[in-house]
Structure formats: C-alpha cells, structure tokens
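With one protein chain held back, the other chains of the complex are shown just where they sit.
Every chain is named by a letter (A, B and C) in the order it is written, and numbering of its residues begins at 1.
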Amino acid sequence: MIRAAVLGGSGYTGGELLRLLATHPSVEVFYVTSREYAGAPIHFAHPNLRGYYRGLRFEKLSLDRALEADVVFSALPHGVGLETTAKLVESGVQVVDLSADYRLKNPSAYREWYGFEHPYPDLLARAVYGLPELHRDELRGAKLIASPGCNATAAILASAPLVKHGLLEDNRLIVDVKAGSSERGSKPSRSSHHPEREGAMRPYSPRGHRHAAEAEQELARLAGGEVRVSLIPHAVSSIRGVLASAHAWLREGATDMDVARAFSETYRGSRFIRIVAIGAQGTVDPKFVQGSNYADVGYAVEKRIGRVTGFAAIDNLVRGAAGQAIQAFNISRDLPEDAGLGYPPLHP
Amino acid sequence: MIRAAVLGGSGYTGGELLRLLATHPSVEVFYVTSREYAGAPIHFAHPNLRGYYRGLRFEKLSLDRALEADVVFSALPHGVGLETTAKLVESGVQVVDLSADYRLKNPSAYREWYGFEHPYPDLLARAVYGLPELHRDELRGAKLIASPGCNATAAILASAPLVKHGLLEDNRLIVDVKAGSSERGSKPSRSSHHPEREGAMRPYSPRGHRHAAEAEQELARLAGGEVRVSLIPHAVSSIRGVLASAHAWLREGATDMDVARAFSETYRGSRFIRIVAIGAQGTVDPKFVQGSNYADVGYAVEKRIGRVTGFAAIDNLVRGAAGQAIQAFNISRDLPEDAGLGYPPLHP
Amino acid sequence: MIRAAVLGGSGYTGGELLRLLATHPSVEVFYVTSREYAGAPIHFAHPNLRGYYRGLRFEKLSLDRALEADVVFSALPHGVGLETTAKLVESGVQVVDLSADYRLKNPSAYREWYGFEHPYPDLLARAVYGLPELHRDELRGAKLIASPGCNATAAILASAPLVKHGLLEDNRLIVDVKAGSSERGSKPSRSSHHPEREGAMRPYSPRGHRHAAEAEQELARLAGGEVRVSLIPHAVSSIRGVLASAHAWLREGATDMDVARAFSETYRGSRFIRIVAIGAQGTVDPKFVQGSNYADVGYAVEKRIGRVTGFAAIDNLVRGAAGQAIQAFNISRDLPEDAGLGYPPLHP
Partner (left out) sequence: MIRAAVLGGSGYTGGELLRLLATHPSVEVFYVTSREYAGAPIHFAHPNLRGYYRGLRFEKLSLDRALEADVVFSALPHGVGLETTAKLVESGVQVVDLSADYRLKNPSAYREWYGFEHPYPDLLARAVYGLPELHRDELRGAKLIASPGCNATAAILASAPLVKHGLLEDNRLIVDVKAGSSERGSKPSRSSHHPEREGAMRPYSPRGHRHAAEAEQELARLAGGEVRVSLIPHAVSSIRGVLASAHAWLREGATDMDVARAFSETYRGSRFIRIVAIGAQGTVDPKFVQGSNYADVGYAVEKRIGRVTGFAAIDNLVRGAAGQAIQAFNISRDLPEDAGLGYPPLHP
C-alpha cells in the first residue's frame, strides 16, 4: 500500500480526498492535518465519513510526520503550504498540491495574479500541471503535481479543442462560469449564508478571475501563441458543480463539423471525458457528473452570426479538485487511471 | 376605475398580473380567462391569491366579453392570441400583449425566428415595444403595447448604455443569461421536474435564442446601425430571476469612467432602474429585486484585456413580464408610473 | 404621521420591518439602529431596499433618540433590549418588542427557559402577547406589545381550535415544525453555511424548544387548564417559511366535523387567517403566504386511529415577526388592521 498524508483535511477538498481515498485499492491514509479540528475524529468535520477512518484523528501539521508519507496530498490554502510542498519534494516525497502555489510556470504571473514573489521558481519549472488530458506523458513519474483550479479545469476543457484546432477568429475567449457554493470552501461568510446564497445569481470577481492565468498558460501551449481568456464566474444556487460556457467567434469558414471533429480528436480515448451531443437527448450539466471525476463536454454553434460556445461541466470538488488530483496521481504511479474513481455519478 | 381583462390568467404571468393588479388603485379586473381552469375560482390556479378576487372565476375566452374591457392584458401563448389582439385593437380596446406576437417591427423576422408569416404587418408598425426606459414617449396614449420578453428585457438593459454610447470594439455582444425555472411557465415537463431542475446549470437554446431578435432590433435603434447579439440562456436552480451578463470587447481608448457615465446617463431619472456599483458593498443579483419591478444594473471592466460586461438583474415574472406590462400601461394612461408596483422587493 | 424607530434594524427581522413600514400609510421611520452597520446607508444591510429610506443611515442605539419616537419596534436580540424597552414604556413611548423578553406572563418561566431572573415582573403583567387572533381586545391601546415567536405563532395557530373546543384525548400535543433558514437570523455560522444547509432535514433543539413556553401559556388560557406542548423544529432547505404540524389524539367521539367547526369558529372574521380544506384543490404550505402576513391553516383526521393534526403555515419573517408586530400595532392604534400589510403573497 502507498502511504498517503492529507494536509488541510478538514475543508471540503480535504473531505473529498478522504471520501475518494477511502475506497482506493492502493492507498492508505495514515495522517490527516487540520488546525481547527486537531484532536478530533474525522467525522466531526465530515459527518458523511462516520464509520470510516476509525483509527484516525486530525493532527496538527508537522513536517516530520509528513515526511513519513509516500505521497502527500496538500489541500492547504494558497500560500500556506508553499514551503511545506517545497521541502517535501526536495526530500523526495511525492506531492500532489491542490493549491495554486505551483500551477503557473512563469514566476512573474504570481506577482501579477497572486501578489507575491514566488520563492521557488525552479520548482515551478519541475511541477507538472495536473490536467491529465493535456499532460499525460509528463505526469508519469512526476514528483510534484500542481492540481488545476476548478474554474480553470472547466474553462480549459471547454475551450481546448477550439484553440488547438485553430477555429477562432482571434484567440480571445469569454468564459462565463456558473459555480455552486462549495467552490468557496467550508468557511462561513455573509455571502455563503444560506438565506443570502440560495437562489442567488451573481457575478464574482467580475473584473477578472485568477484562474484565467492557468487557462491562458495552457491554451497558449495548445495554440502555439498567445490566447486571451476572460473568466467571469457567477455564483448560482447549487452546492456542487461548475459549468463553463466558453464563448468566442468562429473564424471565417469554420463549420459545425470542424468543431465536432476538434472535440472528438482532442478527447479521443480520455477515460474521464464524455462528449455530449447537445440536443433533445442530452445536455451538459454538472448535475450529471455529481460525485464523479467525469467532465461532460459539448459545443454549440450559432451559424447565423458565427458564435461558438464550448461547454464543460464538472463536479468542482471531484474533477475540479480531489478527483483530478487522484487521477493525476494514479497516472504518475502507473496505477489504473480510475483507481478510487470508478463509481458512477449520482442522479437525480 | 379602468376595467381590465386578463387573457390567459392561469399561468405564471397571468397570476402575476392578478397579484399586482389586486392592489392597483385605478384598475378593476372583471374578466379572467383560462381554458384549463374555466369555472374554477382564481385561487385554484394561484393559491397565493386565496381571499382575493372573491367574486371572480376563470372563464373561457370570448371576444365579446373582452370587448367590454377598457384594457386587455393578454398573457396567451405566442400565436394563440394574435388574432384576438388584432380584433380588440381594431375595435378600439387598448391591449397590452405580453406574448411575442407584436414585438418585432420587421414582419420577416417572424418568418425567421418564429416560423410564420405575420398576418398583421400594419399592426406591427403601430405597436409600441413596451420597454419604458427606451420608449417612454411613444407609450403615452399607445393603443397596442407589445410587452418585451424577459431575457430580452435583461439583455437590453444590460447592454443599452454600451451600445448607445458607442463603447464597443464592434457591435457584437455575447449575452450569457441565467434564468430561474418560472421562466418556462407553469406546465410540467421532464426538464422542469423538480429532481431534474433543482441544482441544474445547463444551456438551453444554445444555438441561439429568439429573444435575440428583440435585442438586436432595440439596440440597433440606439446604435444607429446593426448590432449582433448572441443570447445564450442557462437554466439555473432559482425559481424567479434572470441575470443577463452582456459580454463584449471595449473599443480602443474607452475606459471604466466612460462606461460608468454611459450607464448613469442612459438611466437617469428612471423610476425602476437601480444602478449598482459592483464591489464590496453591492452586487447585481435578481435576489434583490424579487417580487418587484426593479431592474438592478451594473458593469465591470477587465482592464488587462479590455473586456466589458454589462449586468442586469430582474424578476422575470415582474420586470420580465407582468410588472413591466403594468408600468407601460401606467405610462400610456398618465397614471403614476409605479401604480400597483410600489412594494419593495423581498429579501432574503 | 406616527414617528417610528426600529431598534436592531440590520438583521432579517429589522429588514422586514423596514420593508413593510416603507409602504405603511401612517408611519414614518426616522431612526434605525445597528451596532454593526452604524453609519452605513440602509441598503448596505438590505440590498432590496436600495432606493428606499434615502435620507436615513443606521445609527448606534441611544435611549434619547428612541425617546423621540411615538412607537419603537425593537428587534434587538433576546435580553439585549430588555432594559431599553422597560425605560421607553415607563417614559410613555409605545414599544412593540419582537424579542422574547416580555412574552411570558410567569416570571419563573424566564428562569426555566431562558436562564435568567426577569427584572421587570410588573411589566410582564402589563405586556400584551401580540397574537391578534387571541388578544384583539387587549391590544387596543396597548403600550407594550410582546410580539410572539415564529414557531410559537405557527404552533398556536395550528392547535388553538383543537384545544379551545376540547377535542383532544388529553391536552398533549406534539408540534413538529419545519423551518426555513432565515429563522436563525442573519449571522453566518457553520450550520447556516449554504453547502451545509441546502438540502438539510434535521431536528434542532430536539430535546425541547423554548417557544413551547409561549404555546403552553396561550393554549392553557384557551383550554382553561394545563396543556403540554412538545415543540420540535426541523431545519429544511427553504429560506422563508414555517410549517407547524400539531399532532394529537382525538378524544373519543370527536369527529372530522367537530374539527372543521372548531377551526371555522375560532378564526371567523380574522383578516389574516385563511382556512384551507386540504385536498385536491388546496394545501397548507408557507410557499403560498410568502412575503405576506397571512397564516394558512388546515387540519386532517386519520379516522382509523383517531389522530388529528392541525397545520399552520406562515412566512416566519412576516407573520412570524415583522408583519404580526405591525398588525398588532395597527390594532393598538385603531388603524386598519392591514395597513402596510395589504400586498398579496408571492407565488411561485
């Protein structure tokens, strides 16, 4: 068994890692940290897990304990685990970092989007961006996996085929994202208070969201040139789920069929991508991937005026966080890609 | 008292007309039609109205009865009341038609978007598009008011200032709309079944929505030239509410301040528009206009790449249907603009 | 105009008082307090009220300012305004106190249920319990009105007819209450965090809820003897609404008809009670009274085993708080009972 530690285990991402790892055939979790819940059994933070992880309690974060791990899944907040990740990797422990700390290749992007000077530019270079459909080969044997953001995951999966196949008028996309409340984490606030959040439809970060940096980085690789992404998330009243609608203008002459081909070629053979022909018998909706690592993707062209939209629907806690991290980890270890992730989505 | 009839009174728009007219100081409803509920008291269809309209029952539609009215509010489905409206207007009865039947000026647009040949092109010319902020003067004394669609209302209010003030790179807008379930009416269907709809985030009409025709018509008037609108509604899990996010690229040199000025000039003195500075102390969300005729509007510029979004939030049943119809009617009769509409929105 | 102050104006009850008083024809609000929002305009706390109360800002609580009022609506938390209310009443200012501070007649009940010694037992005797259907006569001219709790209101309205008409086997009732999230106020917490609260069905205070004290007090008056009420609220995922299902065993020989008669006699002529015959054409559901001061009540008998349930559905913020307070105030001043409360409920 591979011995795993989960850092930052009491939040929603941490809980989802524990939920999924509980049935992973090759992984045993021996260490889970939480500042707030240190000393408490796992089900105090995650009542769904009552009866699981019976021997385990949350502990304070200790580097020494983490060094006992074969792999560390770090779900610490952005910035908080930056140094821990570096030390672990340098000591030879594999880290799957679910924060934004190692996602961007360009150190200056941290200054621009996150407001700090990245102290480990060399590690940025070594980190693999953990979107399996784009980085499968690099993931094999990877020691540091930077697991993508949930909005970025959906934005990239919705638009990658369009950009990769050169179908846009110019490489500018407006990605309108709808997101459930669990995306903002487990900490209560005025805007997440149930009477305020339920029934809401409202933009947040309307002047630009940081996940655009990831999307621009990854799409530029595919396009072989600059891509501009405007990412505007909207809070809606689901709990789980992100839907990205990546809107753009088609280049002259590009057709419906070109778009169809771009999607099917880009995602051929992908274990966790399901392409949906949007119409009477199907649509793209995070409801249909709930609890699972699937991304449902689709597209629509408004011929009249040449508008194209790529859609991607994910469960933000699974494909947008814990599940994708485990998928990337599985690939890195040559385990079956769906180990711990084999369960079908829930519906309704 | 002005004697009013409500045609198609058992659906959600009809119910909302009855709810609002119940407290209108100058209007008395004497006749309400419904095929399905003919013979039944009003509260069989609208349990909230138990105790109101005690003497009244739903009746079958009869032109003779409708001709007794001073004003007819027609909430019949598209196409169904087309002829009735024409006959009433020709007989001198004022009609506020809440269907799409008289919204488009260009008869050929009915062929393109609705698939039929409009039989009364002359009436199209006489009808006034009932968006008060754009047609206040024409509404005075209007005999036929074509009340706008809910998505169109939000799309137009979100983008009118940008187009009117010439702030866009080209006059192409992508209007991503989020809509609550009541928008689709009171008739049950698989997609509106609670277990299927609650928690949903999914595009509908992803290849183009008919309300774009209204938006293009009205924005072209403001722009003095062609405007292209791609309107993509998304079902989300609220009951009431439409949020339009009208995305576009700013023209070179246009600034945040230009956008601010465009909004404040366009909506100066509008009784039912509230401009919200989006930020720590406010946002645009249909939750905040629930049950009322307000449209909350705002905007955001992503300077880095010149993207601008205009936002408009409405209650689809009030500002997107019954309330706007009454507002336009009030203006047509020189009544106080907010007669029957004075109640503040509900929150939370 | 009657000059009114609202103490504790930034919470949900305060917001609802302001929403309703905004259209009250005889009241003008000149003073609104909030510790948290002092200095801020009203719409910072209540975005629905943007455009209303333009001249007003939240202020700190000052007895001197409050003494300028003709009537003070106090929505301060339990215990916090106890002394302020006493001083205002002693200075001749009318107070409608929406907290629990003056609801119970028996001072020792405060020790038992709220854990403190009530410092103004004489005022308890003078206070009128503001449930208009039970205390209409005493309310006229009342100087201190203790506005009932939301769960208590629903529990009492659901069971009063059964108790008053002696229809129960013994005077023991189990009142199972379902409550929306706004009942717990505007302060965020783990249990009110949207991802935790949405979709919930869970008991709270399962060992007995304090509003039972009010219900027992009021029902005992009607029964002319002791009544035992077990009140068990359950959090469900609506925002607004309380449904009380008051379950009991019918006394030998009592019939369906007796129950029907008890309800119609108890509530005859009540402006804000609507009796619903539960069946194919109607049911009791807070959805149908949303935003209004109505209480919809009904009943059902399971003949097979003699179980009876009285149901009452209210909007917890209106009939369970602000609306009922205004209704009682209107009666106290001989104003029309529905002044400021005339708007029909919202649906859907």
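Following the convention adopted for this analysis, a contact is a pair of C-beta atoms (placed from the backbone, for glycine too) under 8 Å apart; a residue touches a chain by one contact, two chains touch by 3 or more.
Keep in mind it's a predicted model, so treat the numbers as computed, not measured.
Visitor: Sort through A:51, A:92, A:115 or A:269 and give me the one touching the missing partner chain.
Guide: Counting the whole complex, the residue in contact with the absent chain is A:51.
Visitor: Among C:61, C:131, C:313 or C:339, choose the residue that contacts the chain missing from this document, as touch is defined above.
Guide: C:313
Visitor: Out of C:172, C:221 or C:261, which residue would touch the omitted chain in the full complex?
Guide: Residue touching the absent chain, from the options given: C:172.
Visitor: In the full complex, which of C:286, C:323 or C:345 touches the chain missing from this view?
Guide: C:286
Visitor: Check each of B:96, B:239, B:295 or B:326 against the chain that is not shown and name the one that touches it.
Guide: Only one listed residue reaches the unshown chain, and that is B:239.
Visitor: For review purposes, identify every residue of subunit A that touches the missing chain, sorted by number.
Guide: Touching the chain left out of view, subunit A contributes residues 12, 15, 19, 22-23, 43-44, 46-52, 182, 186, 239-240, 274, 276, 281-283, 285, 288-292, 294, 296, 342-348.
Visitor: Pick out the residues on subunit B that sit against the missing chain.
Guide: Within subunit B, the residues that touch the unshown chain are 12, 180-182, 186-190, 192-195, 197-199, 237, 239.
Visitor: Kindly note down the residues of subunit C that lie in touch with the hidden chain.
Guide: 172, 174, 176, 178, 180, 195-196, 199-204, 206-208, 228, 230, 232, 234, 236-241, 243, 245, 247, 249, 278, 283-287, 290, 300-305, 307, 309, 311, 313, 348
In the analysis below, only the chains that are shown with their structure count from here on.
Visitor: Could you work out how far subunit A has to rotate to sit on subunit C, using CA atoms and steps of 5 degrees?
Guide: Rotation angle, to the nearest 5: 180 degrees.
Visitor: Of all the chains, which has the CA centre nearest the overall CA centre?
Guide: Measuring from the global C-alpha mean, the nearest chain centre belongs to B.
Visitor: Let me have the rounded angstrom distance from the C-alpha centre of subunit B over to the C-alpha centre of subunit C, please.
Guide: 36
Visitor: Find the geometric centre of each of subunit A and subunit C from their Cα atoms only, then give the gap between the two centres in Å, rounded to an integer.
Guide: One centre to the other, that is 46 Å.
Visitor: Which residues belonging to subunit B are in contact with no fewer than two other chains?
Guide: Each of 239-240, 283, 285, 290, 348 in subunit B touches at least two other chains.
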